[in-house]
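Moving on to chain A:
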Amino acid sequence: MLHVESEIQELKDRLIAMWDLVIKQLDKTQQALEGHDRDLALEIQATERRINAFELTIDRSCEDFIALLQPVASDLRFVLTALKINTNLERIGDIACGISEFISDHDTEFNREIIKHMEADRMLTLSIEMVKNLREAYLLENTAKARTVYKRDRMLDKINSVASFRAVDCLEKYPDQKRQTLHVLSMIRKIERIGDQAKNIAEEIIFYIEAKVIKHKRKEKDKEE
Partner candidate 1 sequence: MISFPTQVDRKKRFHQAIAFWIARIISYSILLILFFILFFILKRGIGVINWEFLTAMPSDGMTKGGILPAIVGTLYLVLMSMVIAFPVGVLSGIYVNEYAKEGAIKQFVKMMTNNLAGVPSIVFGLFGMALFVNRLGFGASILAGSLTLALLALPLIIRTTEESLKAVDDTFRHASYALGAGKLRTIRKVVLPIAFPNIITGLILGIGRVSGETAPILFTVAAYFLPKLPHSVFDQAMALPYHLYVISTSGTNIQASRPIAYGTAVILILIVLGMNLLANFVRSHYSRKVKMK
Partner candidate 2 sequence: MRTKIETNNVHLHYGDFHALKGINMQIPERTVTALIGPSGCGKSSYLRLFNRMNDLIDGVRIDGKILIDNTDIYAIPQSEVDRLRRKVGMVFQKPNPFPKTIFENVAYGLRVNGLKDKKLIEGQVEKALRQAALWEEVKDKLKKSAFELSGGQQQRLCIARAMAIEPSILLMDEPASALDPISTGKIEELIYELKSNFTIIIVTHNMQQASRVSDYTGFFLLGELIEFDETKKIFRNPEKQQTENYITGRFG
């Protein structure tokens, strides 16, 4: 294998490891939410530091790659993509940590009905699917798989856009659990941002694989639909 190829493989492996860690954080967040496991929530917050460190080392690796190997064409696209995906993943990690803080802050269990009504659990499931699909898409260089996130992102957006109305419902229905309702609403806002990050990652993957900057084309495409 060429020197540059082995370096690419190494960087790829690292990024996938980062990805796995972020997915694990999201899975744990889901578990913690379902079972109101405050210990697990604290564990997530502790692990967040590892993700930050991971982001730094990958950043460094990318810098080294550029400084030492002067990549061009597909190699350059690869490293730029890795750099951006790295940042996006770290943000997703942040969000998981943020959600876990709401869980650990609450000494009483969340009202299932509120979560159900506002579809926070469904959103979390959708966002985890997105991150997992993207990991697959990156690993297999499969743009079709990467594109599956757009549909889910629209679903997230839809839930997010009605979240305030649903929150009002809940506030009226459970007047003694206003704090909970507001926290769930905050969680939903956060999860919606996972969707945004995932969309960015999808664009990066597609850029890397198809060398297409679809960011600008998106608008036209949206109009057509």
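One rule holds in what follows: a contact is a pair of C-beta atoms (placed from the backbone, for glycine too) under 8 Å apart; a residue touches a chain by one contact, two chains touch by 3 or more; residues count from 1.
In picking the candidates, the idea was that all candidates are chains of the complex that A comes from, given by their letters.
Everything numeric here is computed off the predicted structure, so don't read it as measured data.
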Notebook entry, point to check: Touching chain A in this complex is which of 1 or 2?
Noted result: 2
Check: If you look only at chain A, which of its residues touch candidate 2 in the complex?
Finding: 2-3, 63-64, 67-70
